[in-house]
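Take a look at this one; I'll ask things after.
What follows is part of the complex, with its chains left where they were.
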Amino acid sequence: MGVVIRNIERPDPAIVAALGECGVATIHEAQGRTGLLASHMRPIFAGVRLAAPAITVSLPAGDNWMIHVAVEQARTGDILVVAPTSPSTDGYFGELLATSLRARGIVGLAIDAGVRDVRELTEMQFPVWSKAVSAQGTVKETIGSVNVPVVCAGALVNPGDVVVADDDGVCVVRREAAADILEKARDRVAKEDETRRRLASGELSLDIYGMRERLAAKGLRYV
Amino acid sequence: MGVVIRNIERPDPAIVAALGECGVATIHEAQGRTGLLASHMRPIFAGVRLAAPAITVSLPAGDNWMIHVAVEQARTGDILVVAPTSPSTDGYFGELLATSLRARGIVGLAIDAGVRDVRELTEMQFPVWSKAVSAQGTVKETIGSVNVPVVCAGALVNPGDVVVADDDGVCVVRREAAADILEKARDRVAKEDETRRRLASGELSLDIYGMRERLAAKGLRYV
Amino acid sequence: MGVVIRNIERPDPAIVAALGECGVATIHEAQGRTGLLASHMRPIFAGVRLAAPAITVSLPAGDNWMIHVAVEQARTGDILVVAPTSPSTDGYFGELLATSLRARGIVGLAIDAGVRDVRELTEMQFPVWSKAVSAQGTVKETIGSVNVPVVCAGALVNPGDVVVADDDGVCVVRREAAADILEKARDRVAKEDETRRRLASGELSLDIYGMRERLAAKGLRYV
């Protein structure tokens, strides 16, 4: 406890950007249905899709001090991932911190707790995924750590991992696997384009995927 | 388990359409405050009001295979009602399935679980009422049933029952009772028009409904 | 139980209006992080910021009779604060009651329960903060009280207290403290303007607030 890791490895920015275009559902499938944060992580406004390397923040419930510390460690293009060490819906983050993050080039926040000033954050179009909206303020009394591995909303996030987020939620991709997952995601997108075309023309997925035989083998009866 | 009922009775389409115009709150009142699905059933985007005959789907938690089966059983104008047999927030449904449903004329989905691709679903304006948004994918390993009675979000839904849904939630009307409930709903709407006019002019509901005497009889004191 | 207090003290309307401009997060901080209602109190549509004196309503779960009684006790500019005596998500309030409230000049509703007709309420732009949206109707059988102290969503609200509400939630300010809290809130706003300017220019809050020394004293290590 009480450690700030200054230098972290970040993935190739081109790969990060390409992951962001794929979106959460595709990435989650491409990596074998792993890495998804809990579904209570919701965007405070709709329509954003992004990916960014994680600056991780571990802090005590009700205390946002380490977010202030983390800002200095982030670079342009990073996202903050904030995980309290016990459950909390307090508002750790608002418009002043968002102003600071934006000034430093940080592109978003994912926090397993609450945020406030959501009207101002929406006007700024500063993207946030959170568990709650709450005006409840926090203190600055107890230290935590920056850029250590954290469990955020049930998923392990290491500093430098790629966080992908959109209206479906938030997913994390291991830094080392980013290029591989991107390739799998693109394959998936390509296949889905063809499937979509066939479905749109009225073909049934039962036929496209050849499911009828296996359903019969499982004992499905039509009456 | 493992049964697909091919032929179901559907109510008169004109009655279904007319029920949709009344909306959930009115229909729920008109049938004696019964038939409402739990309030966690929320639309993924606001502004839709519809009614449609139900194609019901019972499936295991974490497995969306039977949705693929159900598509073939639906007709233009139907809505899918999907009920996992144990609680789940996984994402059983996304843009590809919505493409298929739309191609077959299915007008919406009510699912006591999660959906994904909500940005794409919103762009398509494909109406969905769900318990959650989650990118968590599902498998296709275990069969269930189509067009059997299901309990969805706490309400019994039979195949061919009318599902009414809008921004207030989802309500089910028994197929056999649809015409009768429509009549009661229209009576209610007519009465409410008159009440609304009087309230808008500043009259009090205490006077319109003649409540003062009964309140006094119950012992209400003004001090 | 069963009491309606007719005459309540209300705060200076100019102070009320000025509190509304400050917003919930600022007011909550200005009064030492007290008075916030639970974060489950969410607006049914975004973008409203208001303050108003509270007309309080205590009623049994599943019974909205006392809301009808309360309308008569409110004046132009008031807000209704409704607290069931046990947990409930039923829909106590809809478009007809909103029509009546608007006709009487009541500016909004905060209810620790559910509301319905949210599409119509949104079209009317009648502001509501609630725990749920539900079409589930209520009865008119059991009396409660109007303008007694209530606990609403975990906060004590006295009649005539100032309710401040916006997209961050709902906060209550004691009537007697309203002027004092306004002054503190304005001080806070002024200081934040300066801080925001410095943060926007890229300065770190670590430096603006002089946090580095205290962090070191707590044992924070940079590695």
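By written order: A, B and C. Residues from 1 in each chain.
Definition applied: a contact is a pair of C-beta atoms (placed from the backbone, for glycine too) under 8 Å apart; a residue touches a chain by one contact, two chains touch by 3 or more.
Everything numeric here is computed off the predicted structure, so don't read it as measured data.
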Homomeric assembly size (copies in this file), of which only 3 appear in place: 6
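Please note the rule applied: only the chains that are shown with their structure count from here on.
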Chain contact topology (line, ring, star, complete or other): complete
Chain A-chain C separation of Cα centroids, rounded to whole Å: 31
Two or more partner chains touched - positions in chain C: none
Complex contacts: residues of chain C adjacent to chain B: 2-6, 65, 68-69, 71-72, 89, 91, 94-97, 99-100, 102-104, 114, 116-119, 122, 132-137, 140, 142-143
Sites on chain A touched by chain B in the complex: 23-25, 28-29, 33, 36, 39, 42, 46-47, 49, 166-169, 171, 192, 195-196, 199-202, 204-206, 209, 211, 215, 218-223
